[in-house]
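Removed from the display is one protein chain of the complex; every other protein chain stays in position.
To keep things simple, chains are lettered A, B and C as they appear, and every chain counts its residues starting from 1.
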Amino acid sequence: MTLFISITIAVIFGSAAYLMLKRDLIRVITGMILLGNAANLFIMAAGLRRGRAPVVPSEFETSDSLVQAMTLTAIVISFGVATLVLSLVYRVYDAHHSVDLRRLGSVEAVQSGLDDQPTAHVIQAADDAQDARQDREIAARQGGRW
Amino acid sequence: MPEFITNPNLALLLFCAAFAAPLLTTVIGTWRPALTGIVAIVTTAACLAIVGISYVAELSSINVPWSETLGLRFHLELDGLAQMYALLATGIGLLVVIYASRYIPLHLEHHHRGLDEQPRFFGFLLLFMAAMVGLVMAGDAILQFVFWDLTAIASFYLIGFDRDREDSRTSALMALLVTGISAVLVLIGVLMLRSELGTYSIPEMITLESGGTNVGIALGLIGIGALAKSAQVPFHFWLPNAMTAPTPVSAYLHSAAMVAAGVFMIGRYYPMIASFDWLLDAMLVIGFLSIAVGGVISLTRDTLKQILAWSTISQYGYVVVMFGLGNEYGLTGATFYVLAHALVKSALFLTAGAVTEATGATEMSETGGLARRMPVLALGSGLAAAGLIALPLTIGFFKDELFFAAAWERGPAFGALAVLSAALTFAYVSRFWIGVFLGPVRIEPRSISWFLTGPVLVLGVSTVIFGLWTAPVIGIAESAATLPANGPAQIEIAYHLDARHENVMAIATWALGILLVVSERWWSPAARAVASLGDRVGPERLYNRTLKGLEYVSDWIHRVEVRDLRSRVATILAPAGILVGLAVIFTPNSDAFEIGNFDRGDLPVAMMLLVTALAAIAVSIPRDHLRIVITVSCVGFSLSVIYSLLGAPDVALVAVLVETMLGVFFICMLLLMPRSILRFETREPSERFGIRRDIVLAVITGATAFFVVWGVLSRPSPSTELIDRYEELTPLAHGRDVVTVILADFRGFDTMGEITVIALVMLGVMSLIRKGRLR
Amino acid sequence: MTIALPLAILWFGALFIALFDGTRKPVGYTAVGLLAAALAATVALGIDVHRHGPKEMGIAGWEAGVGIALRADMLGITFAVVSLVVLTTALWFEVSRDVKARIFPALVMFMGLGLTGLFFTGDAFNFYVFFEISMVAAYVLASYGESPRQLRAALIFIVVNLLGSVLFLVGIAAMYHNTGWLDMDRISVQTPMLEENPVILTATIIFVAFSIKLGLFPFHFWLPAVYTGTRPAVAAILSGALANIGSYGLLRFGADIFPRELREGAWVMLILGSISIVYGGVQAIARHSPNEVLAYSTIGQVGYILIALSIGGEAGYAAAILYAVINALNKTLLFLSASLRGWIAGAAFAVGAFSVAGVPPAGGFFGKMVIFQIGIDDGRPLIVALVFVGGALSFVYMFQLYRARFWINQEADEATTKGALALVVALALAIVLIGVFPEPLLSISREATSILPERAP
Partner (left out) sequence: MTTEMTRTTCRILLLPILMISVGVLVKGYADIGDGFSAGVIASLGIILQGVAFGAEEFDRLPLVRYAPLATFAGLFLALAVAFLPVVSGDPIFLHHPVAGDSATHFGALEFITPVLFDIGVFLIVIGFCVGSIGAVARETVRRERDRGAQAETRRGSPGAPAERGDRR
């Protein structure tokens, strides 16, 4: 059983890693969610014993209540973080009109002045213009800052 | 009267006065810029007065704990060596400050800068003086190091005072890097000494038996730092560059004080250095090299201050050589030499500054014939120059006499080298003075203030006065030399009209010197060739190359990082995998992994595990984002089935609910982004290796996770004491569901944290989606 | 003085501040005041602990082990005080200029809560929970300012750090599985009795998790991207406060819970630390924007902490603590002052630069000195040489930056407010003060190691 659980956790981890390596941000998030799932399963698997639901008084052997509490907390936290990341991806989309990590990365390389592709300065200029526009927008919306 | 007035602790008093000087000057100077110069003069004079008094008072010291944890003490001792260098720092300091009080306003005016920059200049100048005073008095090696670096900081700001000029900034940086980085060697040396001898106190170190190799290495490191500060080959190149500083700085720091700090350091540690012959020999080599390099290059330079700067390198070479010779003449000569040199060299620097102010010329070829136009200046600097080339009746005569005596005692070959060195000095000093003051008048000078010529005259005349009335100077030098000699030192100097070695050598020197001066036409191409060779392969070139090379490497690494590594999760996964792999390899792992028993009751769990694993793999298959989300939810839901099978209904319930909620939120988010974009993004690029590499990394990560998880889970569980206790206590806590009670009571603090995270996330989501409005 | 007070101030304070619009000055200053109050409470707690020894509070009245125990010892308090100082300064700095986001002050307070909580908790899982509070606050903070650049940076930051958090969580679950306890004291009693294999695996992933937080090579790639893109106050918070989690975690988990594994893995830490020093230093040299130079400098400075830890022993741990504390202050000062203009800001920056280069009388001198000292006393010339090279590199990049940034005639801009200047000057003075009177900090760092059981290297 130990081996089975280990393999499953390893598979989820590997799959999560594979997704996180993608350039599509939506897949990256999915990878992050899977990662959280793998961790949660591991916490459950780290329980010291197995049995029935730990509701006392119980005549059967009960399962490890502490890992359950830990898993609950961990689930909630990873849920919260996933929500946050989703919102951030939305903001990134809003700013770049793209959810493609490669594109964002290349823009960054351009900003460091390290890209020699002919289109580099175009992207740079566009990006700067967008920065400026956003600043203006923020300034204009005095009441609704951020 | 209280004791501290009748019997003041002069060491502490001097320390306080010296550090009060920059503070007062800056504060008052910022308040009333016109007062800056006066305050600077008065405070410096006060410090000088304290040093003067110390010669008639008894030796004083202060020694209190500074940091007990590290065994540091605030230990200042005004001994003979400290007195002499403090006298130099404050005495030359006073003259330079007087000179600067007129020079700096002119300088600022020429550069179209406001007078409000004056306090900054004097502040750093006096800070330097204070650091110097602290440095020479410090008895604790770390305390000494603090002041040592403080002089470097002050020098950095003074060289870079004209910060609108690119060369000033570059030179300041160069001086800081060379002296600052080499200073770290001093620190390492000091720490090594402490490690060997168990104390930071220099007087204590000297009394301890110290013949170990590590002690020698430590002293060698200290020596390197000291020689770098004294601008000795091969660290000398910062000094000529530092001439971009305003002239008073050059006259003070870069001829009399800061470069003297280096040889001071050698003097301080000399009793220990003396027991290592290889250190002494190294000093001889470096000293003679510096004399030769400095002297030859000085002969090729045309810029006034450059001539003097290279001559300073050469002059401190003498001191290092005398320390390296190590006999009685050498030790006393070294201290005496520093004293004499400081007087004359600062006079020459001030002359250069005065000439530049009067004529606007900075090159020797632009000046000439000033003896008739500026007789006072010519006289003052002439006397100083006479001192430097060791003409009789000046204090300089004795410095060479001691030098010759020390060299001769070592052997005739050294004597010959000494004569050659001195002849070089004769040549470049004469060349300087003749070039400026004799010959045709090229630029008609303006009349300049007495503040600019007065200090030169004072210094020049005093070289003659002390050349005739030698007692005070000898007294000072003797009491200073007792410390390096670690015992009483005597300087016997007088004018002898006989054919002793020293006199013969002196006459030979002058003859050779005159020959050099008149034969300039013949040797100057050779000297120029040497100088340009130095430019091409010298250490300055190395310094610049190193900086360039570092920048190149830096850019190259950066390019690789930004292009290929940054924002790649792989850069975390791969090294993490390697580290875990190392851990697996390097630990005993026979029997560490076990398959675990499996009974029929586990079959549903195993099946669900299979489903989960398959679903997890399936997530990476679909192209459509919506399907990805649904597949991920499948993983979550099948996990919750596993939880319920494992006897955790609470977890299963929450997992289902959370998975639903997350799915809803995810889909809502996807709806916000146009399908067109998502569809566009889902098309994978036609990378040749991309996918294959990703798969390899994923397998590595999976394997890593597998080993960690399996390795941990294989261990038989420890006692279940804690969870039994929870079940026992749950009824007491008014509950039945142990998990809920843990969450709300036993470990309620975790839940507090968890809901705080949730609240925080909500704030974040609001700010990201709704620009922070809560309603 | 109770442990609960700083936490209560921060918790209620964060909640209270979150209700209001943080862009308004009074709200911002209230937040600053609350942070300062929490800081004062922590300092008072520290004095109490210094006099009467560590304090412990069992949450909900259960005995330690069953309930969560809060423990205030010198190690935790030192880091808590430093982090709160950094947070207060950074927030004050931002408020004195202009806060651009409503929730910024609340986020800083939540961050303070998370940090203080994790420095005080004696329970491994509770550590994780507080860790997540501070991380989530940092995730949102990283996107503060909202220019596309910052959003990108925040994204990288989250993805990488989430990985670290998950690893840490797995590590804690593994510790529980190994020992049957979550209380750190109990775990540290149990671990030496366990067989090596599972423990070293656990220790490794926890090391990786904290290395990611610290930005240690080769886990650093997120760091320059984030620091470059973000605002100075946020960079100061991330490098001055959040990174403390890494150093504290390595000390608490490494030296306290896994001393055996720490010894065995010392060579790995030594190698990684060395590479960090050289890599960060070399990378910083040719960078142009101040934030980027400082980011790489941070990577380099972390290496020293690792080296101190790998040498170990009382002196080594004390050196690590001292270095971490001074480094946090340095980085805060540098990030904040680099964004200002004028000679006053330049002077403050110079103090920070000298401190990073280890030049007295700036406090950083003692940080460098103790590292040299342990290297020499331990008879390791290679370490000494390495620290020397690192120091030389930091000289080069700090002063090249200083020259390029402050040694030009520059006009004051409107962002350089008097309040901001006063803050950086105060911070610079504090660093000089540490350099002149190092004894308090030195003895505190020594005292902080006393709770770490394994002292012999």
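Rule of thumb we're sticking to: a contact is a pair of C-beta atoms (placed from the backbone, for glycine too) under 8 Å apart; a residue touches a chain by one contact, two chains touch by 3 or more.
Everything numeric here is computed off the predicted structure, so don't read it as measured data.
*Asks:* Among the chains included here, which ones are touched by the excluded chain in the whole complex?
*Replies:* Taking every chain of the complex into account, the missing one touches A, B, C.
*Asks:* Thinking of the whole complex, not just what is shown, which of C:70, C:108 or C:448 touches the missing chain?
*Replies:* Of the candidates C:70, C:108 or C:448, C:70 is in touch with the missing chain.
*Asks:* Check the options B:436, B:508 or B:766 and report the residue that touches the missing chain.
*Replies:* Checking each option in B:436, B:508 or B:766, the one touching the absent chain turns out to be B:766.
*Asks:* Can you list, in ascending order, the chain C residues touching the missing chain?
*Replies:* Counting only chain C, the missing chain is touched by 2, 4-5, 7-8, 11-12, 15, 18-19, 57-62, 70.
*Asks:* Since one chain has been left out of the picture, which residues of chain B touch it in the full complex?
*Replies:* 649-650, 653-654, 657-658, 660-661, 664-665, 668-669, 671-672, 674, 676-677, 680, 729, 732-737, 740-741, 743-745, 748-749, 751-752, 755-756, 758-759, 761-762, 765-766, 769-770, 774-775
*Asks:* Which parts of chain A face the unshown chain closely enough to count as touching?
*Replies:* 53, 55, 72, 76, 80, 83, 87, 90, 97-98, 126
FYI, only the chains that are shown with their structure count from here on.
*Asks:* Out of A-B and A-C, which chain pair has the most contact pairs?
*Replies:* More contacting C-beta pairs are found at A-B.
*Asks:* Please report how many Å separate the Cα centroid of chain A from that of chain C, as a whole number.
*Replies:* Once rounded, the distance between the two centres reads 24 Å.
*Asks:* Taking each chain's centre as the mean of its CA atoms, how far is chain A from chain B in angstrom?
*Replies:* Distance between chain centres: 44 Å.
*Asks:* Could you list the positions in chain C whose residues touch two or more of the other chains?
*Replies:* Touching at least two other chains: 101-102, 125, 129, 132, 136, 139-140, 143, 152, 159, 163, 170, 174, 177, 180, 182, 225.
*Asks:* Which chain B residues touch at least two other chains?
*Replies:* 558, 566-569, 573, 709, 712-714, 717-718, 720, 722, 726, 747, 750, 753-754, 757, 760-761, 764, 767-768, 772-773
*Asks:* In their shared complex, at which residues does chain A touch chain B?
*Replies:* 1-24, 26-28, 30, 33-34, 37-38, 40-42, 44-57, 62-66, 68-73, 75-77, 79-84, 86-91, 93, 97-102, 104-105, 108-109, 112, 114-115, 141, 144-146
*Asks:* Which chain C residues qualify as touching chain A in the complex?
*Replies:* Going through chain C, the ones touching chain A are 23, 100-102, 125, 129, 132, 136, 139-140, 143, 146-149, 151-152, 154-155, 158-159, 162-163, 165-166, 169-170, 173-174, 176-177, 180, 182, 225.
*Asks:* Over in the complex, which chain B residues touch chain C? Could you list them?
*Replies:* Chain B reaches chain C through residues 66-70, 142, 145-146, 149-150, 152-153, 160, 163-164, 169, 172-173, 176-177, 180-181, 183-185, 187-188, 191-192, 194-195, 547, 550-555, 557-558, 561, 565-569, 571-573, 575-576, 579-580, 582-584, 586-589, 592, 707-709, 711-715, 717-722, 725-726, 729, 745-750, 753-754, 756-757, 759-761, 763-764, 766-768, 772-773.
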